[in-house]
Every structure is written in structure tokens, then in C-alpha cells.
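Have a look at the structure below before the remarks.
In this view, the complex is presented without one of its protein chains, the others remaining in place.
And then subunit A:
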Amino acid sequence: MTTTTTLTPGEPTVTARTLAGARDLPTRPSVRETVSQSLALAWRALLKMRRNPEQLVDVTFQPLLFTAMFAYIFGGAISGSVSDYLPLLIPGILAQTALTACMATGIQLREDMDKGVFDRFKSLPIARIAPLVGPAVADLVRYGTAATLTILAGLAMGYRPAGGLLGVVAGWLLTLVAGWSLAWIFTWLGTVARSAQAVQGISMMVMFPLTFLSNAFVPADTLPGWLQAFVRFNPVSHVVTAVRDLLNSGAVTGDVGWALLGCALVVAVFGTLSVRTYSRKM
């Protein structure tokens, strides 16, 4: 017996406890447990990210490339010069890279769910939401990287945000909040779609209109009227306007409020839907 009873000496085994009363065990995880389980799964996602650095291309090269490309191609046409375009462009790129980054959240979740380890997550006494929240929390690192690089690229190209340090930090934070919130749309797609490819396809169809039919790269008043209506309704436009206000004037405008409200709404709706489909899939 001694060879196999050395796991945690002195502690009663679960066997002993449960023979006393399996009925006394908690019937659902507490909030504190849910948080610690989500953090453990965020740790896992960070390890995974470190092992597969190629997955970081969309938050490193892409923002640098897009910032430079858009600035030099459209700068003259839209704003007369590159430096005049940057205050308009940088917040747009911030929103766009955050969206691309959170699209990857859904695709990777789908890939992950098809792997054996998710079977174990399902069989463990953990909160059903933890395997969804964990990767989402870890992805804050991705949004943070993308936002930082975009701002640095802008500064290198001559962008001088009038909002000052505080405005830049606030805009950076809002980008992270927006990325994290909008990611729940793609997380939900990840739980309903049949394959990672399907998630990719659908996500593209969601992402392109959201980014390009917004005020991210051009002023909305240059667009035809029917398009302006959509652009105004698009939550990405509110985020872009809010980030612009913060970066370029340091002002906490109404759009900041709208952006945050929109984010909260997206999390409430798609977070609930995600957990529901994920739990039902088991």
C-alpha cells in the first residue's frame, strides 16, 4: 500500500470524503473558483502563445505594415499629406488590428475545441465558461501588442497625438477593451461553426464590413448617404471616434460612452450565447 498512497500525505483522500457524503459536494462552482479556473486557463493560453510565436504575426507585422501602407498610399489623397492623415489613420488601424486579432480568437478556440484536451476540460468540475474566458483573457496580450506597435509606428512616422500621454494611454486601453469585447462575437462563431475553416470564412465576412464600412480609414461624410447610415450604426465607428477623441484631444466625449456601452452589450449577448452553445455541445 505504501507505494501508492504518497500523493499528499496526511490529507484525507477524496475517496474517504465522498464515502462520507457525495451529496454534500457543491452543485456549482463559486465565483472565486470560476475566476481562478479562468486564470489557470489564461496561463495555458499564454504558454501556448509562447510556443507558437508564428501566431503573433497578425499582431506584430500586420499593424506595422498596414500603418505604413495606408499612410503612404491614402495619406495624400484623403488628407493632403501623410502627417495630416496620421491622426485619422492611427485610431482606425488600432480598431482594425484589434478586430483581426479577436477574429483569430474564434478560429483558435474552434481548433482547440476539436482537440482531446477540451474533452478533459469538459470532464473536470470547472465552470463551463472558464475554457472560453481563459483564452480571451490571454488574448489581451495580443491586443496590447498590436495597439502598442501601431502607436509606435505612428510616432515613428511623425504622429504627435495632441491628447498627450494620458490620452494615448486611455486610447490604448479602450482598444484593449474593444478587442476583448468584440472577440466574444468570434468566440460565439467558434462554438457554433463546424470547423476552424468555417469560422475563418464567416469571420472574414463579419470583419470586413465592420472595419471597412466604418469611419476607420476615411471621414464618414465623404460616403454616400445610405452607407453613412450603416457607418453611423456600426459599433466599430464609435470605437474609432472614441479612440480619435482620446488620442487627438484627450477628451472623454460621448462617443467614449457609446463605445463602452456597445462593448458591454456585445459581451452580454455573445458571452451568454457562447456559454450556452458550448455547454450544449457536450
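Miscellaneous remarks
The working rule: a residue touches a chain if its C-beta (ideal position, glycine included) is under 8 Å from a C-beta of that chain, and two chains touch if they have at least 3 such contacts; residues count from 1.
Convention: contacts and distances are computed from a predicted model.
Per UniProt, the protein behind the absent chain is "ATP-binding cassette domain-containing protein"; the candidates were "ATP-binding cassette domain-containing protein", "Sarcosine oxidase subunit delta", "Ion-translocating oxidoreductase complex subunit C" or "Acyl-CoA dehydrogenase". From the options A:L124, A:A162, A:V252 or A:V269, the residue with contact to the chain not on display is A:L124.
Summarising the interface, subunit A meets the missing chain with residues 1, 3-8, 13-16, 18-19, 22-23, 25-29, 33, 36-37, 40-41, 43-44, 47-48, 51-52, 114-126, 130, 282.
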